[in-house]
Structures are given as structure tokens and as C-alpha cells.
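Okay, structure first, notes after.
Heads up, one of the protein chains got dropped from this complex, but the rest are sitting where they should.
Labels run A, B and C following the written order; every chain starts at residue 1.
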Amino acid sequence: MLQFRNDYSVGAHPDVLAALAATNLEGNAGYGADGYCARCADLIRALCAAPQADVQFCVGGTQTNFTAIAAFLRPWEGVICADTGHINGHEAGAVEATGHKLFPVRADLDGKVTPAMIEPVVARCVDPHLVKPALVYLSDATETGGVYTLAELEALSVCCKAHGLLLFLDGARLGAALTAADNDVTLPDLARLCDAFYLGGTKNGALMGEALVICTPALQPDFFRVKKQRGAVLAKGWLLGVQFLALLERGLYWDLARHANAQAARLQAGLTAKGYGLLVPTTTNQIFPIVPRALLEELDRVCTYEVWEDLGERVAIRFVTSFATTQAEVDALLAALPDQR
Amino acid sequence: MLQFRNDYSVGAHPDVLAALAATNLEGNAGYGADGYCARCADLIRALCAAPQADVQFCVGGTQTNFTAIAAFLRPWEGVICADTGHINGHEAGAVEATGHKLFPVRADLDGKVTPAMIEPVVARCVDPHLVKPALVYLSDATETGGVYTLAELEALSVCCKAHGLLLFLDGARLGAALTAADNDVTLPDLARLCDAFYLGGTKNGALMGEALVICTPALQPDFFRVKKQRGAVLAKGWLLGVQFLALLERGLYWDLARHANAQAARLQAGLTAKGYGLLVPTTTNQIFPIVPRALLEELDRVCTYEVWEDLGERVAIRFVTSFATTQAEVDALLAALPDQR
Amino acid sequence: MLQFRNDYSVGAHPDVLAALAATNLEGNAGYGADGYCARCADLIRALCAAPQADVQFCVGGTQTNFTAIAAFLRPWEGVICADTGHINGHEAGAVEATGHKLFPVRADLDGKVTPAMIEPVVARCVDPHLVKPALVYLSDATETGGVYTLAELEALSVCCKAHGLLLFLDGARLGAALTAADNDVTLPDLARLCDAFYLGGTKNGALMGEALVICTPALQPDFFRVKKQRGAVLAKGWLLGVQFLALLERGLYWDLARHANAQAARLQAGLTAKGYGLLVPTTTNQIFPIVPRALLEELDRVCTYEVWEDLGERVAIRFVTSFATTQAEVDALLAALPDQR
Partner (left out) sequence: MLQFRNDYSVGAHPDVLAALAATNLEGNAGYGADGYCARCADLIRALCAAPQADVQFCVGGTQTNFTAIAAFLRPWEGVICADTGHINGHEAGAVEATGHKLFPVRADLDGKVTPAMIEPVVARCVDPHLVKPALVYLSDATETGGVYTLAELEALSVCCKAHGLLLFLDGARLGAALTAADNDVTLPDLARLCDAFYLGGTKNGALMGEALVICTPALQPDFFRVKKQRGAVLAKGWLLGVQFLALLERGLYWDLARHANAQAARLQAGLTAKGYGLLVPTTTNQIFPIVPRALLEELDRVCTYEVWEDLGERVAIRFVTSFATTQAEVDALLAALPDQR
């Protein structure tokens, strides 16, 4: 069975696992108060050219999202996000469970939020009988594989500053985004433009772990307490520091993402050549081919994938590649799929 | 530096790590929908003689506590616990953050809750202007290393049933408890007497992970949704199933706990022989010697430990042993400590 | 200045105020444990032909909505409502602040929810990574003055029962709805079809107060505790019982609503005759004429009203009548508005 369902169906990259094994029994302070986390935080600050930033390691993406949002907002404040955003559609109401309303805005197929989507929400919510929009949630790459350009992020930052909104970027697939062919954004750009963002480990070579970068000093105090309160403090916290060091110290993180993107690009190109349409073309590790409904049965025998959207006679599906996807697997999948021309 | 600060300062037992390595790249369904979690849940049900139980793997103890309590209670219901209980004193208000009041009761030095402590809270809260006590939270072993006897748990279960209270047992150190010299409780006893309890992995050989056993069918529906909502669903969920299988399939879990207890007993006996008093004697992997305040400086050069309670001229400290504590380390610590007779 | 901004800009109907004055100093038990509340609850049960119902008096509509929803739902459950619904757009995130997600569905101009809007949400949320829809929130009259027919409510009830959804009806303007010309619904119908609903006092003759009828016995236990917890227990609770008795014992409640509707109908007919369009025609006490933008300045000198929706060159505004609106006021307003033909 070819694995194209998601980018979290195998464990860690062997180098990451080796780093865990090498440090397994050495003895470290708990709760992230160890030398690996400290060193890794320094490294991330350096990579981001953000000496003032606080780096906080969490275990998973949903947890990072709701912990950060709960920490940053006041009770009467809400979050603007794409209607397709992960916090709106895939996290079982985690943000609302912390008491905050979401304002989902209708995003385009690429899943991006724009100032033009934000402005009407802000304008409407001047009325104090409504929740006050206070944070814009993006993901890069987006839920549908889109990549923000530097110009788009600059515009969002200007819009947010003008309206007193925090800018928060979910980077569960940040590796894929920053290594995409059409990307022109760097970590220092993110640290400059966002109030907080994270580098996802789970979907790019780690067993688990997300490295949250809190750029804005006013958002940093007491963050450990809120992490603890939300179950986001791993007792053996060094496990996260060790993994992110293994990923970031010699650029493995970017290599793995580049690899995943390349396999996705090969698959997308191959499918297009075979006459498959795309729900939306992407440059990251998720692709969204459109297939005849009748093909699904055959697909189920060949590979794992996700049904993305029902289009009537046809169905948009999602294939995801990861650091572990081989060219052979991509080619096998392409070979198994019938020509649509 | 000798490590006696806690039981989560090294990684996983080598066999557990080996199991992770062996399965690392094989490809598994995410979010716990894999074969390892399924097989491990079956194993735990069998060990508990509780075929009706639902087994849910979470990442950490605080997370398991507040997720279960949030799932089990209604908004106006609260939790009776020892004032020394972990949820009251060490989790940054995680339970309250889900909206539920704690009723801490004054426990004895052994950290145990008794029906006599529960009854007055129940009696007082008949008044509907008060929160309704609805769940009793225990830990076994307790925060101060105590072990519940079967008779004590039976009495608590009777008391809880009489008052419509759920009985929930935090088993972060359940291995240490169930292998203690004075223990007469079994997993089937727990499954019969508790509405839910968990087997802690983090403090007994796993990288991370707690296996929650929900015994009462009425508490089982939709538990996955609340886990997801609270950030307790690990994307690579099989990591937890694989680890618990490695720990439980051939009894390693109990061997490791027995080892930790034995080292703690050796240390406690050695300290007593040298004239150290004990805040409370224990049979599990935490011990609480009383030392002269002046000794702390010397201790800081020899080992890690925790200051537990200030007693004026003297101080109660905590030493914790783990699967990784060697007899040589215990003997080295004993040798380093001056005689108090 | 003619008052057409809303139906809560004068105090109580004189008969209601007289009842408060008559009982002012007599001495009553606090927190709703008085004879008036008890007698009024009996009366409401009788009017609803629902002997099993629990009647709970709250102070305001937002409070009643979030208290009931917090009481009825589990943490992972959410609420389906019209996007124009009061809980979505006018209550500052009160429901989300209790931890529950809203699923706003695109309603027609009449503000009504239909089974066809509910079904796709239910279908999508079979996925346990999503919040579970568990309650449908309606208002009758709707935010835009619409009135549910008995057939519509029957269909909604069937749909809700089929999908395990509770049916909750916000009756802040229930008087206006049940006395509307096109209404065919009775209180016993509501008690039979809804799990809970309320009769609004604030907008129909009381100083304040909403009478919540909890029809489904499983939702009744401990409701007082959650009311207390959410600040919805008035210390001098009999004030609510006294007012609702004054309104309901001799039918004043319906007379007042009928009067408000009649004035609105007169105003709507007069405006139509003068050539004004309507955003949506209504039969209750809110009407939504469309006026040229240039007219607003003149309107501001004549009367109070609310701008409802910007339509470009034209603007939809809202006029609301109440028990206190006189025919002379309606005629004065009509006289003041220029002909549009």
C-alpha cells in the first residue's frame, strides 16, 4: 500500500531518532529546563535574526494553536481565520473551548487570508455588542498547500498593525512553505512581520513537536504557566529540544521539506500529464487532483489518500508527501493511475 | 551528579526505544487509529479483566487529568481531591481552566483521601448555591508516595457510589504503587472500583504517554472529540501504542517499577540507619528524608533532589528513583551523606 | 422624538409596575424560592400543557441563551444557528465564552433555519476531529421578524430527533410571534416540539425577565446551580414571578404583543403605500423598510431607528414597535416621511 494520506504516518527521520537514542539515558532537567532546549532556542533566535524572541516547544499543532491564542487574547477578543483554516475545521473546537470566537472568512481555493477579507470583520465589530477581532490566524503552507508571498505577508502585517490585530502564523508545514519553488519569505521575515509563529516538527521529520517563536515581547511573560495549564509542557521536555537541534543545526529540516515538495511536484506533474485536473495547483507537499468518482475504488487498493471535496461526478482528493516518500513510490502511484486523456 | 530529582529525567527504557526504532518508518494511520494502539488497548482490557473498558492514550499526566475531568463532569460539578493532590498544587490551574472547582481536603501525610474527608464536602454542598461535588480524584501512588490498600479503595468506591460521585485515579506512578511491598490492589480491582484510571508511562519507562482506562461505559462516548479539543491527540498516535505494548506485553512495566521501588527502599533504609528521620515512610519510588538545613549546600554538590517542605531548622527533601537508578548510585549517595546519629 | 429603535426603550406596562408596587414590601424568600415564582411556573406549565416542564426565570436574553446552552451541552458539542441569529451576531461571543462552537448557517432573509441547512453540518461533522453539532438554536420571531409555521417547527423537530440534536427556541419576541397574523403555533406546540424555549418579558411589558421552559426532563436536574454560576439567579427572584404573573394571568402578554404587531403592520402598510420597499415583509413588531441614503439625515431628526443593512444607494433600516407605541406615533412617523412614488 502506497502511503500518500498525510505527512505524519511515519516516525522521525533516522538522524532525529539517532539523536534521541544518543541522549536517551544521560539525565536532563525536566519540563524544558534543559540544555538542549536552551541551545535550540538560541539557534532558532539566530536563524530568525530575532534576539528578543521567546522560543517555546509544544507537542502538537492543535495544542500550540489554542495555547498561544488563549495566552495572547482577552476573553472578549476573537480570531479572524480562513473558513478552511485548521482551527476552524479540524481541531474539534479547541479555540472556542478556551472561550474565544472565530470569525471565519471565505478564503479562495489557495486558503489564503487577505486584508480585504479582514477589513469588513473589523468594521462590523466596532459595535461593542460584538466580539472584538484581535488576532489574525494564518497557516503557511495553507490547508490547501498555498504559500504566502513576502508582499502578501507585508500587507497583512500593515493591516494588522493598523487595526490592533495580532498576526499569528501556524507553521505546521512551514518547512514545505519556506522551501517551495515560489516562496520568497525567510524566517527573519516571519519574525519581523508576525507576533508569533511556529516551525512544525511533527510533519517534517520529528516524532512530535512544534517550536513556537513569540516575537513580540509583550506576549512573552508567563507563557510557561499557560503552557503548563493547557497540558503543553512535556515532562521530558529535552526530547523536543534534541529533535529540533537535529533538524535545524545542519539544515536537515529544509532538506526534508525540499524533498517532500519535490516528490509532490513530480506527482502533480505526472498527474497533469495524464490528464488529471487539479482543484488548485500547489508548490508544497500537498496536491489536490480531481478524479472520477469511479476511480476511488481502484485507488483504495493502491494507496492511502484523503477525499477532500465532493464535486458531483468527480471528487477532489488529497495526496501528501513527506520526507519518507521515495521517488519509486511516486512513480508506482503514477503507473497505477489510468490515463484520463 | 547523582540524579534523584525525579523519575522523568532520562528517556525511555532501551527496550521501549528499540520498539520505536523498529517501527519507525513502517507507516501507520495517524491519531491513534493504528494497529498498535488497538492491540495495546486489547491487552490493557485483558490485564484489567474489563472487556467493556475504553482505553485512550494521552501524552502527559496534566493533560490526561484535565481532559478526563472536562469530559466527565457537567459545568456545575467539582472535584474532591487531597490538598496535596497534583491537580491542586502542580498543574497551574488546569482543571479550573476547564471551568471546574476543586474541593481540596486536608489529607494526612500519606496523601490519601478517605470517605471521612469526602462526607463533609458532600453534606455541605447539598446547598444548590454551591458547586456539586461529582468526582473524587486520587493518585496511587500519592504525591507523598503512599499506596492505597484494597480495603481503602473499596471503602472509597462505596462512598462514591452512595453519593453519586465518580472515582478517578491518577496513575502517573501506578507501576510503583501496584508493585509496592504493601500493595494488595490489582488492575482488575481498579477497573472494578474506579470509573476511570490511568497507567502512567512517562514516569515508568516511556518517552511519554499515559494509558487512560475508562471503565464506566456512560463516560466513553465522544471521548476522542474531547481529547482532540484539548490537544491530547498525538498525530503519530501509534508512538504511544508501541511504547505501552513494549512495556506491558512481557511485564517490563512492572519490572521497572519494582526496580525503582527497590532502589528507593534501599536508600530509605540506608538513610534511616544513618539516623535521618522521614517526613513519612514510603514503599514506592519517592522518599522524604528530613535533613538539617545546613546539609543542603553539600547535597547540591552531590545530587539532584527537591526541597519538599520547610520544617524550620530542618528541611524535608524528596529523592525519587526510576528504572534507570542503579544500586551503585544509591550506594554512592548514601556514602556521600554524613551520619546524623 | 418618535421612538422606533427597539422594544425595550420604556419600562414595564403600568399593570406590571403596579404588581411590583403592590408586593414591594411584603417580604419574600430570595433566589426564586417564593410563592409568586412557584405559582407562575404552574401557570406556564398549564398554558403549555406541559406538566413535566421545569420553568426557570432569568433576567435577560443573552444570559438565558448561554446559561441554557452551557447547561445542556457537553464540552465537545456545538450549536447550529442562523448566521443572523442573536447568539452569533449580537451577544459578544457569550456562547463561545462558555466553550461551545457555533455553526452559523446561511439563512434566508426571513432569518429561519430549515432542515436543509442543518443536514450538511451534521453530515460533515461525523468526522470526530470536528465539534459535534448537538443543539439547534432558533428564534421566534426571528431576528428579521419572521414567524415559524407549525409545519416548519414539526419538520425541524423531526430533523433534530433524527440526528440527536436538541431544539432550543429563543423567545425574546415570542409574544410577537405567537400573535402574528400568519402564526399557527401555540405554547403547547412549542412545549411538545422543543427541548426548551422561553417567553421573553423584557421586550413585551416587563422591566426585565425571561421565562425559560425546559420541556425535556433529562435537561432539568441541577439547572439552578448553573443559573447561579452564570449570574442568572436574581436575589429578589420574586420580581420575575410577579411580573410574569401580571403578564400571563389575564392574557396581558398576548394583548401587548398583538398591539405592537398591529402598530407595526399599520406602519409597514403605510410605508408600502408611500412607495417604500421592504427588505423583507414581516407580520411581527419589527419592520425593515428600504430608504434612500439621503433620507437618513432627515430621519435622525424625526425618530429613533436602526440602520440594518447597507444596500449601496439605499439602506435597509429597522423600525420596532412595542406595547407602548401609539397609533398617533405611527401616524406621525408616516406623515413625516416623504412619498417615494
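The definition used in the following text is that a contact is a pair of C-beta atoms (placed from the backbone, for glycine too) under 8 Å apart; a residue touches a chain by one contact, two chains touch by 3 or more.
Owing to the predicted nature of the structure, the values given are computational and were not obtained by experimental measurement.
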item: Touch criterion as defined above, residue of C:44, C:131, C:196 or C:324 at the omitted chain; value: C:324
item: Sole contact to the chain not displayed, among B:92, B:199 or B:260; value: B:92
item: Which residue of C:218, C:235 or C:335 touches the chain not shown here; value: C:235
item: Listed residues A:190, A:226 or A:295, member touching the removed chain; value: A:226
item: Touch residues of chain C, complete complex, unshown partner; value: 1, 3, 5-6, 8-12, 14, 17, 20-21, 23-30, 59-63, 66-67, 91-94, 97, 202-203, 207-208, 225-226, 228-236, 239, 324
item: Positions on chain A where the hidden chain makes contact; value: 31, 70-71, 74-76, 98-99, 128-132, 222, 224-226, 228-229
item: Positions on chain B where the hidden chain makes contact; value: 75-76, 78, 89-93, 96-102, 128-131
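To be clear about the criterion, only the chains that are shown with their structure count from here on.
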item: Maximum centroid distance from chain B, chain identifier (CA atoms); value: C
item: By mean Cα position, the chain sitting nearest the middle; value: A
item: Where chain A and chain B are represented by their mean Cα positions, the distance between them in whole Å; value: 33
item: Separation of chain A from chain C, taking each centre as the mean of its C-alpha atoms, in whole Å; value: 42
item: For chain A, residues contacting two or more additional chains; value: 91-93, 97
